[in-house]
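What you see is the complex with one protein chain gone and the rest in place.
Moving on to chain A:
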Amino acid sequence: MASRKFAAFLFQKTFNSMKSTTVTSLNALPCATWCRLHVQPRSWVSGKKFSSSVPKPQKQTVKVTFILRDGSRSEVDATVGDNLLDIILEHDVDIDGFGACEGTLACSTCHLIFKQEDYDKLPSKPTDEELDMLDLAFGLEDTSRLGCQVIVTKDLDGMVVTVPQGVADARSGPL
């Protein structure tokens, strides 16, 4: 029963996605859709494989909301124990250029800003190496972290995280 429901859900999801891509003006599509259509998410090439058909054991999730550069909000069910880079990829939260070095502490493109109370609850303090990369990020704040280094815990349920503007966005505003 559950699996049939799941399939129906997927089917509906597909319809919705196809509906939008076939009958609306393609110019009007959100970036994310076009990204998926024509520039595949990079996780495909980074060697991650997603298992098919085997039902996953129920994982604990918490709500995390991202405030994107254009001011819009994206709420996801984040799996406890995952880092925020993986969560953003998993849920296709559309942030240009996010996670360029794929979580290897070599880029600072996964820069996120936390509320003070959430920042204090994060399970680990930033290492020197993380701070070194963070120092190169745009719009650095005292409660900045690199998303690839932040692991989600139960305590963080309801957390709201801001994706800072890049310098570029500040110059011309989102298109």
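The rule we apply is simple: a residue touches a chain if its C-beta (ideal position, glycine included) is under 8 Å from a C-beta of that chain, and two chains touch if they have at least 3 such contacts; residues count from 1.
In this section, contacts and distances are computed from a predicted model.
Chemist: Of the options "Needs CLA4 to survive protein 3", "Cytoplasmic tRNA 2-thiolation protein 1", "RBR-type E3 ubiquitin transferase" or "NADPH:adrenodoxin oxidoreductase, mitochondrial", which is the UniProt protein name for the chain that has been left out of view?
Modeler: "NADPH:adrenodoxin oxidoreductase, mitochondrial"
Chemist: Considering the complete complex, identify which of A:V93, A:M133 or A:M159 is in touch with the unshown chain.
Modeler: Within the whole complex, the residue contacting the unshown chain is A:M133.
Chemist: Which positions on chain A touch the chain that was left off?
Modeler: Counting only chain A, the missing chain is touched by 7, 10-11, 14-15, 17-19, 21-27, 29, 31, 34-42, 44-46, 50-54, 56, 90, 96-97, 100-102, 104-109, 128-129, 131-133, 135-138, 140, 166-169, 171-172, 175.
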